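One structure is given here, and the rest of the page talks about it.
Every protein chain but one is kept in place in this view of the complex.
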Amino acid sequence: MNRKSMRTLAATAASSALLFGLAACGAGNESAEADDASDSSLSGTLNGGGASSQESAVGAWKQGFQTANPDVTVNYDPVGSGGGREQFIAGGLSFAGSDAYLEEEELTAAKERCGSDVVSVPVYVSPIAVIYNLDGVEDLQLDAATIGAIFEGKVTTWDDQAIADLNPDADLPDTKITPVHRADDSGTTKNFTDYLTAASGGTWSGGVVETWPVKGGEAADGTSGLVSAVKGGQGTIGYADASQAGDLGQVKVKVGEEFVAPTEEAAAKVLDTAEAEAGRAATDIALKIDRKTDAAGVYPVVLVSYQIACQKYEDAEEAELVKSWLTYVAGADGQKASEEAAGSAPLSESFSAKVQTAIDTIG
Amino acid sequence: MGTRRIREEGLRVSSTTEQTRRTAPPQRPGDRVFGGLSLGAALLILATLAGVAIFLTVQGIPGITASPEEVKYDTTFLRYVGPLVFGTLWAAALALVLAAPVAIGVALFISHYAPRRLAQPIGYVIDLLAAVPSVVYGAWGMVTLAAAIQPVYLWLEEHLGFIPLFAGPASATGRTILTAALVLAIMILPIMTAICREIFLQTPRLHEEAALALGATRWEMTRMAVFPYARSGIVSAAMLALGRALGETMAVAMVLSASGVISLNLISSTNPSTIAANIAHSFKEASGLTVNGLIATGLVLFVITFAVNFAARAIVDRRKEFSGAN
């Protein structure tokens, strides 16, 4: 009995010592920063959430913002655009990241939550590359009609006449084409199908959707799942954020008379050709992207992701935090950070200024 | 400290034993507290389950009654959930069929076949595998397993293509329902093995020795002494494993190339999806009634688990007489 209780005692002591030992110290990189002298007066926690497409960009923004304001902690839950919008409207998040702007119904609800207009600004523009894995074929060139036919399952082999016509110099094998699409609902799919619907001239009939409409074909979860599925098969083709394409081949897409590669510069130009959706508040910048553009050097297959916030917050400190956060994110520094960390296309100066005007109304 | 008090209690008890039933132990305030705690814990579980059920029902019903225009999947709830139900059952059944014999074999190997010094570390390694996060299983299945097994699918299509299960066309990436079922099987293997092993180890030594003494071979001893004793435990283990297979979310979502069709084809890239994986796929971008619809599919999964367990309970009558060594 005695020996047993001794053991129990020792075990309890040891385990609690372990726990307190752990609890005693913070992370090595966190304690150091608190001492940093800084002229920032901001402090507190800013909670956001939503689109996972923005996650790596938000990671970079957090770093920049928290370094400038050491007493601030920014959290971002990558629960998905729908979840982000829903929780923002319910009042659970200070700001939401979303691959789509608010729909009518949501807008009404969001205004109710805010007691004011909604500030919704595009902050993350990323080219969606059409990626493929086909040995011996580099610099594949396709137009929207052919891409639509491939993803619809009408063009089934790589040596199909439609592909050969666009690539006179390529030596195309008779490998079967395996189109890979996203298994999960995503803003990437929505933007991609938006492009196909607008530009394919009817070879794509699936409409503009977040859920892949064609039953059949290869499906993969998330951007990295899709990329690894394309890598894992031969003769595969898919669509993903250009930054994640790695060493896979990236299709040059026909715009006007030339073929444009999915670069950041080409994607950034899209915003200048885009029009704002009519009938919305000035602070609610909802873009209608011109997918059919034939302007030179524009890459129209892009994902535009927004951050949504309120104009008014009950807590002035929260308003101040959101305002500074968005100012940083949409500003030159923030856009540069996300370009480096996530391969996004930076907002042009003129566009950035427009966004800033909207952000300034917060508070 | 205990002996004296026990003796006293024993003396006091002896006067009351005649009034109680033969097997009933003496009742004490301590007993009432202990019994109350136990009952309370059991009732708390009921409350939790009721909570989950109420949550699913309240949130799910608007999704079930929603018209096709109001939800993202553009169809009635029943049409939407039908293929998912099929996929869930199909994948879980495949996984269980693949895993159960192996798990029982491994458990038997550890408990009765392997030398003791080997058995312990093996059991240890297998316990460990229960802890690999499902995300890692997913990543492994998606990259390693799918690539390794794809040639097998090609072979199956070529040589056994006349069987509808292997009709093909074989997937180019190997991410089929069979691959997903294999990953599920591997995931449920540790949990099933561990429980079976503990149960096999608990077989009364006397039963085993009696069988051997009568000249039984090791297999005959296993069949006559170990299995009957362990039967209800094996079923429990299988049910636990099945529960995990039915509800597994992330690994299936990552491995399976899901299209939401009904198909028995095991090797093509067009596969049925499962309820849990579909929730993971669709939930992030869902809003409004679509969310309710997805929660309603969760309710359906709940009902399926209910039905499966009910069926299992009906098939296997839990044989109490094997509890204890009498």
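A and B label the chains in the order they appear, each numbered from 1.
Just so it is clear, a contact is a pair of C-beta atoms (placed from the backbone, for glycine too) under 8 Å apart; a residue touches a chain by one contact, two chains touch by 3 or more.
Simple rule for what comes next: contacts and distances are computed from a predicted model.
Enquirer: Leaving aside the chains you can see, what is the UniProt protein name of the one that's missing? Options: "LLM class flavin-dependent oxidoreductase", "Phosphate transport system permease protein PstA", "STAS domain-containing protein" or "Monovalent cation/H(+) antiporter subunit G".
Expert: "Phosphate transport system permease protein PstA"
Enquirer: May I ask which residue of A:S52, A:T193 or A:T293 touches the chain that does not appear here?
Expert: Of the candidates A:S52, A:T193 or A:T293, A:S52 is in touch with the missing chain.
Enquirer: Considering the whole complex, which of A:S224, A:S348 or A:T361 touches the chain not shown?
Expert: A:S224
Enquirer: Given the full complex, what residues of subunit A touch the hidden partner chain?
Expert: Per the touch rule, subunit A residues meeting the hidden chain are 4, 7, 11, 22-23, 26-30, 33, 45, 47, 49, 52-53, 55-56, 59-60, 62-63, 66-67, 73, 75-79, 87, 90-93, 222-225, 243-244, 246, 337, 340-343.
Enquirer: I need the residue numbers on subunit B that touch the omitted chain, in ascending order.
Expert: On the side of subunit B, residues 2, 6-7, 9-14, 23, 25-28, 30-31, 33-35, 37-42, 44-46, 48-49, 51-52, 55-56, 59, 101-106, 108-110, 112-116, 118, 122, 124-137, 139-140, 144-145, 182, 186, 189-191, 193-195, 198-199, 201-202, 204-205, 212, 215, 217-220, 222, 233, 236, 239-240, 242-244, 246-250, 275-276, 279-280, 283, 295, 298, 301-302, 304-306, 308-310, 312-313, 320, 323-326 touch the unshown chain.
Going forward, only the chains that are shown with their structure count from here on.
Enquirer: Could you work out how far the Cα centre of subunit A sits from that of subunit B, in whole Å?
Expert: Distance between chain centres, rounded to whole Å: 37 Å.
Enquirer: Spell out the residues on subunit B that touch subunit A in their complex, using ranges where they run on.
Expert: Subunit B residues touching subunit A: 1-2, 72-73, 138, 142-143, 146-147, 171-175, 253-254, 256-261, 269-270, 273, 280-288, 290-291.
Enquirer: For the complex, give me every residue of subunit A touching subunit B.
Expert: 1, 52, 79-83, 85-86, 99, 105-106, 176, 178, 180, 183-187, 210-211, 215-222, 225, 228-229, 232-236
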